[in-house]
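Handing you a structure now.
Shown here: the complex without one of its protein chains, the others still in place.
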Amino acid sequence: MDSAYVINTLFALFSITLIILMVPGFAMLEAGLVRTKNVSSVLTVNVMIYAVASMAFILVGYTLAFGELQNETMSKWAFIMFQMAFVGKAINIMSGGVGERAKIFPLTIFTLIMGALIYPTVVNISWGTDWIKETIFDLNFVDLAGSTVIHSTGGWALLAAILVIGPRKGRYVQKQIRVIPASNIPLVVLGAMLLWIGWFGFNGGSVGSIATKEAADSVALTIFNTNTAGLAGALSTAILIYVRYKLFDITMILNGALGGLVAITAGPHLYTMLDSIMVGLIGGLLVVVAVPLFDRFRLDDPVGALSVHLVNGIWGTLAVGIFASDSAHGITFLNQLKGVAEIAIFVFTVSFSVIYIINKFIAFRATDEDQVQGLDVSECGLEAYPEFKRAI
Amino acid sequence: MDSAYVINTLFALFSITLIILMVPGFAMLEAGLVRTKNVSSVLTVNVMIYAVASMAFILVGYTLAFGELQNETMSKWAFIMFQMAFVGKAINIMSGGVGERAKIFPLTIFTLIMGALIYPTVVNISWGTDWIKETIFDLNFVDLAGSTVIHSTGGWALLAAILVIGPRKGRYVQKQIRVIPASNIPLVVLGAMLLWIGWFGFNGGSVGSIATKEAADSVALTIFNTNTAGLAGALSTAILIYVRYKLFDITMILNGALGGLVAITAGPHLYTMLDSIMVGLIGGLLVVVAVPLFDRFRLDDPVGALSVHLVNGIWGTLAVGIFASDSAHGITFLNQLKGVAEIAIFVFTVSFSVIYIINKFIAFRATDEDQVQGLDVSECGLEAYPEFKRAI
Partner (left out) sequence: MDSAYVINTLFALFSITLIILMVPGFAMLEAGLVRTKNVSSVLTVNVMIYAVASMAFILVGYTLAFGELQNETMSKWAFIMFQMAFVGKAINIMSGGVGERAKIFPLTIFTLIMGALIYPTVVNISWGTDWIKETIFDLNFVDLAGSTVIHSTGGWALLAAILVIGPRKGRYVQKQIRVIPASNIPLVVLGAMLLWIGWFGFNGGSVGSIATKEAADSVALTIFNTNTAGLAGALSTAILIYVRYKLFDITMILNGALGGLVAITAGPHLYTMLDSIMVGLIGGLLVVVAVPLFDRFRLDDPVGALSVHLVNGIWGTLAVGIFASDSAHGITFLNQLKGVAEIAIFVFTVSFSVIYIINKFIAFRATDEDQVQGLDVSECGLEAYPEFKRAI
């Protein structure tokens, strides 16, 4: 008994560490993707999200999500911290997509509400066993580590935010879409790889126990499948863009990998290796298809978060109903779809309302002048690379 | 029995890995905070400290620190390596604060003496059970993972070094303090976050065992509280500077987080969540207050190490006597203060003497010409970013 408790706690601590490595992961990825004049601002948002959302979750959100539920399989401090490590991720997804024009202070206010109330409610509906579940919502879908709970939740919040805040100044001029290149590719690669590795803790840790032979197999399979879907997403994207453009666009390849990782997240413990390859391949393809599509709708998203997290969060949740359908245990495409839809409605409606109201008091959108100058000066009072002469 | 030995060894190896991740952590943080012309030099110092201090510790320092003490709870190789992973940190703190003007060769000589003799003596006094303890010193204070043993030790050595070496050329001109901005903010964020995560190994590993239910709870609580204090330090700093300047200065926010992490390090296993928040909040505030204060005294410290490590090392050690006072077990404010004071006197006196003597033979301070040109050329024979055109 003790030995299971000890090893589960150790495994949770290992997983927590990997997930928190996603904080610099997201930070580096986004810092690499935006223009140099907005890099400090984007980095600050990432650090503030970790601080504010985590604190809000341990003080308020955790109880809302899990109530009096007491996990006996591991130290409660490890369990709370593992759950805490998740919360910022959903908000990172949202903040990345409104980068280069959203101001830090209103984002921080939204982070507080998301970390204390909105995200914990989603967790309660999906993973908790407390008061909201089975009263208002009646969900019964499989989402091991959050294709929906984290990734489409973040994606819906982002969509709401984009609708309120609008695109970056100069991005859509008349019928033109101006391409704004990533400013630091090594940071993009570093960030994406830290996210990839952090995912092992995210998905592996979500199995919840490693203390028996069966549990250890389930954890190892989960991590193996997670990685495999990332590989497949990178490959399908690479092949597609190479065939089309005869170029290897590394930012697209990495977004393809991340798309595969998001897609596998709902059911990595249920798939075979070939299922995982299929889920990941499609995940990569969806990114390639979705990125220009969102641009056509003038939904400006400098890091591709809608394509990676929202589209693949939906795809990954539905995929469980296709590849791991098991009606005896209630795993059906319809149940999965219902989970996707109900959480979509809840998160989008609430996020939109909250962002809309905050925006009435404190404008989210930086002025055109501040956007032209870069948010680093107006928001942080410093530049990210003050000694490097700008070519553009 | 075997099973406890195995799991403690595994947990130590996990902790070691996290602590050694602080080597690139410190390196990136300092490389980001100094000017581009000194980046290679600062990076080289970090790598040399890891190589020289670790080698000195495993060959000489370990025996001085722990004598014949044989740990039976885990593999001795894991125990030695865990202790080895600590030594460089104290010296990193010192080297960072004299960045942009201290030369590498004399720093390396000091590193050798610090790693072989000074730091091991401090460990012996504080954590060891051998000959020095209870003869010269009679300490009885709680310092789980080194608020004093690592952080103020490094801080006192830094203060001694600053007094001998002086400020950077051009930093204090008449009554003016010239602001010298950080050159690469993404590296600062990456470095600070690697340190943050490394701290989980530092503090969690210092509990010493994870092999029972109680031990696992203690480790998990320690890591949870460590993280919480970091969050609180970031938040108090962010709020204070936003209220004052309406700006989010990311370098200050991260230093606030690190201040909270230093402060929690003496007693993370003894605190409640709210204690940890208080310890961290005050840690962050102390950084904001201390940074301009050291500048007023013309103590030039480009990375804020005195504020983060010395001030919060002291605060964190005293905090145990406030928040976890337990006179039945001898945990009193007075015992904590005595620990702080005796180690302060020992480390400052010895470090000052050693640095003063080294400086007589090999000047620590780079010439004004070399400082103007940048230490990278004179010390390393290469530039950090040779292809990027300098704006300043």
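For clarity, chains are labelled A and B in written order, and residue numbers in each chain start from 1.
Criterion: contacts are C-beta pairs under 8 Å (C-beta built on N, C-alpha and C of every residue); 3 or more make two chains touch, one makes a residue touch a chain.
Keep in mind that this is a model prediction, so the values were computed, not measured.
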Which of B:Thr9, B:Thr153 or B:Ser351 contacts the chain that the document leaves out: B:Thr9
Omitted-chain contact residue, chosen from A:Leu59, A:Leu117 or A:Ala216: A:Ala216
Among A:Gly88, A:Gly204 or A:Gly321, the residue in touch with the chain that has been omitted: A:Gly204
Touch criterion as defined above, residue of B:Ser54, B:Asn92, B:Thr121 or B:Ser209 at the omitted chain: B:Ser54
Missing-partner contacts on subunit A, residue numbers: 3, 7, 10-11, 14, 18, 35-36, 181-186, 189-190, 193-194, 196-197, 200, 204, 210-213, 215-217, 219-221, 223-224, 227-228, 231-232, 234-235, 238, 242, 245, 247-251, 253-254, 257, 273, 277, 385, 388-392
Residues in subunit B touching the chain absent from view: 2-3, 5-7, 9-10, 12-14, 16-17, 20-21, 23-24, 27-28, 31-32, 39-40, 43-44, 46-48, 50-52, 54-55, 58, 74-78, 80-81, 104-105, 184, 187, 190, 379-390
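The definition used in the following text is that only the chains that are shown with their structure count from here on.
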Gap in Å, rounded to a whole number, between the CA centres of subunit B and subunit A: 33
